[in-house]
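Only one protein chain is missing; all other protein chains are in place.
Order of writing sets the chain letters: A and B. Residues in each chain are counted from 1.
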Amino acid sequence: MKKFVLILSLLCLPFLASGCGSDNRAELTVYNWGDYMDPEIIAQFEDDYNCRVNYETFTSNEDMYVKVKNSSDTYDVLVPSDYMIERLIREEMLRPITKDNIPNLTNIDATAQDLAFDPGNQYSVPYFYGVLGIVYNTAQVTDPVDSWDILWNDKYASKILMYDSIRDSMGASLKRLGFSMNETNEANINAARDALITQKPLVMAYVTDNVKSLMASGDAAMAVVYSGDAAIIMSETDNLDFAIPKEGSNAFYDNFVIPKNAKNPELAEQFINFMLTPEVAAKNIEYVGYSSPNTPALALLDSSWSNNAGFNISPEDLARSEIFMDLPSDIMEIYNRAWTEISVSK
Amino acid sequence: MKSFKETIAYPYGLWMLIFIAVPLLVVIWFSFLSNPDFKAGIYTFTLENYKEFMDPVYLELLYRSFLYAVIATLICFFIAYPLGNLIVSLPGNRQNLMIVLMIIPMWVNFLLRTYAWMVLLSGSGLISQFLGLLGFRDVSLLYTQSAVILGMVYNFFPYMLLPIYTALKKIDPDLLRAATDLGANHFQMFVKIKLPLSLPGIVSGSMMVFMPAVSTFVISNLLGGGKYMLIGNLIEQQFLTLNNWNFGSALSMVLMTIIFLVLGVARLITGKELDTGGQIL
Partner (left out) sequence: MKKILKKLAFALILLFLYAPILVLIVYSFNDSKIMGPWAGFTLKWYVMLFQDRYILQALYYTLIIAVIATTVSTLVGTISAVGIYQMRSKLKRPYLLLNNIPVLVPDIVMGITLMSLFIFAGMKMGLTTIIIAHITFCIPYVILAVLPRFNRLPENIFEAALDLGATPRQAFWKVLFPEILPGVTSGALIAFTLSIDDFVISFFTAGNGVSNLSITIYSMAKAGINPKINALSTIMFGCIMILLILINIRSEKGIKNIQ
């Protein structure tokens, strides 16, 4: 018995040792999307600024919102998307940015600034942007991919991957029917829902990031993905292409924000400024794969990126795309209910 | 044992009140509220949440969860019972070895094992390749109802095996020998002796599989590809994504009531408390 305990504890030692040691450095807590920041850059920031970064990840804006709103945990930096930033501003949960503390803001292209969800960029600093589209296997998909309709084509039954998010999947369905992605009319929302229910038997799965391995192995023929994920998938796998449907799509902007109750807002602003430095941003782009509005950083990139359809989004596609707006809760209830009905249907 | 008073159990009793009873009461309370604003001290009592649940959409969901759990339980039983018998027929130390071998997989993180099943079941995975050899082209079991049920069976199978094995082991072999001497065949032995005597183990095992199966959300999420929402998923969604804690609480209460009802039925059948088979270890 004693020997058992002894051996067990000996085996645990190397693991326990890794967590030991006290820490008196300043702390920064960052809450970001999964796989959305190069860990080496985070380590570099810790070294340069002699601090410790607590890095947590979330998988959707809604999950992040619930956590930030309800728990007593405090964060110094969040990276929400446009409509969520809109909501956070409206609910007075954000701290205004002191632009003087972020001189690197000048690196950001003007088209990514001063957008409807945060006029004048009072609260947010652009990080990455992208467009929702369809990545598809050119060997398996023989029809032209230029419309959301292809996701309803039963030729590709059980090889279609949809995005596991209410607004994105509903958005695709709404656009296909000619409605807005910010639709508030209940009848139209329900029409989009019905179309998704019709589509369900053709859907292989509703995924978020498992998309990469399914497209890489050829198990799936097409998937609704964000341009950045498409860029990464395409850089690692052949026979793939990315298209933004002609009906238009969703453009998103993920920006840095600082919550009102941040413990270390000065360090947070230093962090954001650091992330905007061209060399740092370029390194990060190569890791994350999403499109960046950081002009000098783009210039530092390898030329292969400019050929990547998931990375290089044409201004026309961007113009045809809508940014999500934060919808009032009674409208969201209609969406939520529709989503549940889709999930329950056969 | 008069030297030890029952008071030494009181501290834990207090702990239970704080961390088991109160949280449950909080959730029950939440389930009867509608859009409370605690900071403003506003809350209204309502049956709204429960009424909302009575919608065919949600009832369908509950039925599906129940169905999958029952199927998984049955499959576990039909594998575990014969297996238990087989193990009992092994020599003593071999029995322990076999049981331990069956339990070890549980020590590897269950999420990882479920994820590994995703790899195995995928279109390019080993299972599909194997089925391809048998002539079933282009079949992927991943993201199907079968995958979800398989996940349930895989993860909860040991919970069925242990109580059944414990119960079978307790059966006095002399009893069986006497029965054979008196002319009973295998079938009669099974129905008249083994089954009734191992019934408590069967019921325990079934409950230990049914309960987690009916409330899981991870298995349906990973192996079902989000296509087969179960009540566990709905509850998780209400709390973590939709921020609708009131409805989520009501759903949790419904789930708990169902489980307690099923437990009540199990108790009636066996007349005993649950035996989780923990004595084996």
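Rule of thumb we're sticking to: a contact is a pair of C-beta atoms (placed from the backbone, for glycine too) under 8 Å apart; a residue touches a chain by one contact, two chains touch by 3 or more.
Everything quoted here is computed from the prediction, not taken from an experiment.
Student: For the chain that was dropped from the view, give me its touching partners among the shown chains.
Tutor: Spelled out, the missing chain touches these shown chains: A, B.
Student: Which of these, B:L112, B:L133 or B:L268, touches the one chain of the complex that we don't see?
Tutor: That would be B:L112, which touches the missing chain.
Student: Which one touches the absent chain: B:S34, B:S124, B:N243 or B:T270?
Tutor: Candidates B:S34, B:S124, B:N243 or B:T270; residue touching the omitted chain: B:S124.
Student: Could you pull out which residues of subunit B are in touch with the chain that's been left out?
Tutor: Missing-chain contacts on subunit B: residues 1, 3-13, 15-17, 19-24, 26-27, 30, 79, 82-83, 86, 89, 97-98, 100-102, 104-117, 119-120, 124, 126, 154, 157, 211-212, 214-215, 217-218, 222, 232, 235-236, 239, 245, 248-249, 252, 255-256, 259-260, 263, 274, 276, 278-281.
Student: With the missing chain put back, which residues of subunit A would touch it? List them for me.
Tutor: The list for subunit A reads 1, 3-4, 7-8, 11-12, 15-16, 18-19, 29, 34-35, 39, 54-57, 59, 70-74, 207-210, 212-213, 216-217.
Quick note on the criterion: only the chains that are shown with their structure count from here on.
Student: Quick check: how many Å separate the C-alpha centres of subunit A and subunit B?
Tutor: Distance between chain centres: 35 Å.
Student: For subunit B, which residues count as touching subunit A in their complex?
Tutor: 57-58, 60-61, 64, 118, 122-124, 140, 142-143, 224-227, 229, 233-234, 237, 239-244
Student: For subunit A, which residues count as touching subunit B in their complex?
Tutor: 60, 62-63, 65-66, 69-70, 158, 164, 200, 203-207, 210, 214, 217-219, 336, 340-341, 343-344
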